[in-house]
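Take a look at this one; I'll ask things after.
For this depiction, one protein chain was excluded, whereas all remaining protein chains were kept in their positions.
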Amino acid sequence: MLDVKDVSLSFAGNQVLNGVDFSVQSGEVLGLIGPNGAGKTSIMNVITGIHRPKEGGVRFGDTSISRLPPHQIASMGLRRTFQTSLLCNGLSVVENVMLGLEPQNSYNIWSALVAGKTARAWENEARERSMEMLEWMGMARFADRPGQSLSFGQQRLVEISRAMVSHPDVLLLDEPAVGLTAPRVEELAEKIKSIRDNFGTSILLIEHVMQLVLSACDRVVVMATGTVIADGPPEEVTRDPAVIESYLGRGYYVES
Amino acid sequence: MLSVLLTSGIANGLLYGLIALGVVVLSKAANAVNFSQGDLMAVGGFVSYSVISAAGLGPAAAIVAVLVVSVVAGIASFLILRPLMKTEHVMSLLIATIGLSFLVKGLIRLIWGGQGDYLAVPPLVQGPPLILFGGNVIIPLQYLVMMAGAAVIILLFAAFFRFTRLGLFMRSVADNPRAAQIVGIPTQLVLCSAMVLSITVTAIAGFLLAPATLIFPDMGFALFLKGFAAAIIGGINSLPGAIVGGILLGVCEVMVSGYVSSSAQELSAFVLIFVALIFFPRGIFGARKTRSV
Amino acid sequence: MPEKIMKHAKGWLNSPVLPILIAVLVGAFGLTLNPYTLFLLTRIVIFVMLIVGLNIMLGYSGQFTFAHAALFGVGAYTTGLLQVHLGLPFVPSIMFAVVLVTAAGTLLALPALRISGIHLAIATLAVAQAVTWVLVNWTDVTFGAGGFRAPSLRMFGMDKTQTIFVVSLVLTTAVYLLVRQLLTTSFGRRFIAIRDNQVAAAANGVHVTRVKAQAFAISAAIAGLSGGLYSSLLGFVAPESFNLEQMILMKIMVVVGGIGTMLGSVIGPIVVLTLQEWLRDSEGWLEIIFGGMLVAFVLFLPRGLAPLILNAITGKFRSQSVDDAPQTGQSLNAAPSENRKDEEAV
Partner (left out) sequence: MARPRNQERLIINKKFAFLAGLFLSTLMPTVGSAQAPGVTEDTIKIGTYGPITGPYFAFGRLTMNGMEALFADVNEAGGINGRQIELVRVDDQCDPAGAISAVRRLIFNEEVFAIVGGSCSNGVLAAKEDIVESGIPYINFAAASNKISAPKEDNIFTSMLTSNLESALQAQYLADVGATSVAVVAQHDAWGRDRHETLIPALEEKGIEVVADEELSMESNDATAQVLRIQSAQPDAVVLLSYPKPASIFLRDSARLGFSSTFIGTSVIPDPVAFYEQVAVPGATDNFVTISPSRHPVDSEEAAEWREKLVSAFPDDTPHSYNLYGITAGELTVAALEAAGEDLTRESFIAALDQVNALETTFGPGTLDCSTHQCLQSAAWIKRNSDGVAEVVGTSELD
């Protein structure tokens, strides 16, 4: 589905990624974990076209996407959320979600200026689909509120709705559980699994909260200092001595 | 002809460089741009006019007066702009300083407006120009004073940033404001001193410039724009870059004027600003700064 | 029950009826005025159009430019010069001016693709100064710094001020309604999205480059149109009508009215131009008052007068602490949030 092949990236002489290699299979939830500075967000930025890799490439289905601009990658059906919630403050919740449908939007400016038939039809449809998505997420009652007035976790759900409204093939989530309490994390894990089950979307999940990783992911890739150090089912990976050494810490296995 | 043009370009460029220093100090410590800087430079010129021409005192008194006025103006600007001196308010700050620029210009006109259209400040030193290399290089004494003043200010700056605690604080606030705050650096004090320092150096530039030109309330903005361009060319966060950028701009202007056409002189500065911003936004000495998303 | 009334009122506010009604009333009132007062009113009407366009750039899509006065000027010059040099009538001249300024504005979007914020502000400022330089130095075509007499439009047996007043009022109302409509669609959402967060917008499939170019183009087209009208109102086109001072005046209008609001684009020019006229004999206080006003608005009323007025109209009193405090995030680039929907009314 999504193949990351030998990706290297450096900033100002600083090697951030060094031959990263993994792939997301169709319909799976893949966790990507690792210590801070391991290059997790960087790899996500490479996949979504924000950074261009120095070497290697990313294939999405049969096409190479590592030279495409972000908006084009998004319109191919590959969406993401960000570590810090990036809702647009000037837009209401439902409008934020409607933004997720932009690539499908085809009406021209003249139609928009005079509220022509195509524009109205598209707007209505987009609003309907966005409301459906919000309802599915349980966020419909906030539809007309400004994004900022929501809590952190709620904003995250809106952001996921925005990424999911176009029913993409791949969803990339960058630390969605940051700042959530344990019961909320459990809810989020359920949500993520049901997204996969309902929409058939493959999910790449970057996360530090192991509770979420363990309960949501089918498989886990572990990164450290710009390379992949382990790849496998969660139970297996968390027992890997290299992973415990570099990321989880010696006490981890005993605790869980 | 070339050598004469070069000297005058360098002398003018040093002046741009001084204004650029003010731009850089503020940008380095507070990540801000102050549009009223040029007008405060004009204030420096007018204060030295009042002290030297009107009150008949010497240049030393003028320096003291300019320093006092610029420190007061700096603290006042800081107090007014304090709520906006955060990275996320950069554009609001810019607009507010445009307002300040209007305000300062209006005040200049109110105070000095009736005293004539263009005011002259007598030269700090009298005497024939310095003639070097058999007349190939002619440097008026005022330019020498300007160069010396610029050199002193640059040295003071370098020492300040290298050896004083406040200078160190400023550098760290510029690098990472949040971290600086956490480790207990008095951020507000640093921002305030950056503002004061920026305005002081600009006002001193005004004091140095005043005898070399005629002063009028609207003189500030064009000079600020040139100073800003110099700062960009040199790399917005580099102190030596500001001076080098200023000299480059000054030389470029005078060369275009001398060898192309004097009517293209003004245009050359704008073209240089534009090209520098678009193609070399980090400037010559600019530190590489990865852009945060 | 009150909510239902509110909703009803909102719907009515959002329909084109109210602006048209206001425009008709202003038109009827304007035609009774003497040439002096009508001149002031027409100037306000033309500036409302200009500021509606400028607000798309500054307020909605967050592109901080200084070149708008220059674009306004190119519109005025093109309209006037085509009539003077080629003897074209007013209508084709102004149409060509709109096309030319739109093209120029779109070109101006190119630097905006590479730089933003203060750098963009200064780069566009340099462009604006360069345009002024061309207007002053290309004497064969532009008549240089001394300006030139532009023909005034006369129609329907009205005098020149009345004609340009009626034409400007009609066009301004049309531009206002069209832009208001545009901003409620995808186009408006995309502008706001690139203002609030370019990266997030791109990650959701918004073509940032294209949207920026669109914002610049639409904004420039409006500047060209209003510039053409202004040339006819003044009957005299000279570089100083479009210099940096004028640009700053425009910024003051945007900030005072309310950045990123439609109502603000109307209120700003009314307040600023009336004040300017009123302070004509204030012997030097104008600069101080305008400067102080700009600082005060940015500090204490970053969203301008529009939200205040809307609250007064709708009688909605929100808790001050939540709503009127500067928002976290870029207060000017991104302030209006809850009120945005309401502000599209009127």
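Per-chain residue numbering starts at 1, and chain names A, B and C are given in the order in which the chains are listed.
Everything that follows uses one rule, which is that a contact is a pair of C-beta atoms (placed from the backbone, for glycine too) under 8 Å apart; a residue touches a chain by one contact, two chains touch by 3 or more.
Nothing here was measured: the structure is a model prediction, and the numbers come from that model.
The chain we do not see here touches B, C in the full complex.
Residue B:Ala120 is the one among B:Ala120, B:Ala158 or B:Ala179 that touches the chain not shown.
Residues of chain C that touch the chain left out of view are 32-37, 39-40, 43, 136-137, 139, 144-147, 149, 152, 234-236, 238-241, 277-278, 280-284, 286-287. For chain B, the residues in touch with the chain missing from this view are 1, 4-5, 8-9, 11-12, 15, 109, 113-118, 120, 122-123, 129, 135, 138, 140, 209, 211-214, 216-219, 222-223, 254, 257-258, 261-263, 265-266.
Here, only the chains that are shown with their structure count from here on.
Farthest chain from chain C, judged by C-alpha centroids: A. Per-chain Cα centroids separate chain B from chain C by 33 Å. Chain A and chain C have Cα centroids lying 39 Å from one another.
Residue numbers of chain C whose C-beta contacts span two or more other chains: 199, 328-329. Taken residue by residue, chain A touches two or more other chains at 50, 82, whereas all remaining positions touch fewer.
Those residues of chain C lying in contact with chain A across their complex are 60, 178, 181-182, 185-187, 189-190, 192-193, 195-197, 199-208, 214, 218, 260, 327-329, 334-338, 340-341.
Interface of chain A with chain C (complex): residues 48-50, 69-71, 74-75, 79-80, 82, 86-92, 95, 98-100, 102-103, 105, 107, 109, 112-115, 119, 122-123, 126, 144-149, 162-163, 166. Those residues of chain C whose C-beta lies close enough to touch chain B in the complex are 64, 111, 114-115, 117-119, 121-123, 125-127, 129-130, 133, 137, 199, 244, 248, 251-252, 255, 284-296, 298-299, 302, 326, 328-333.
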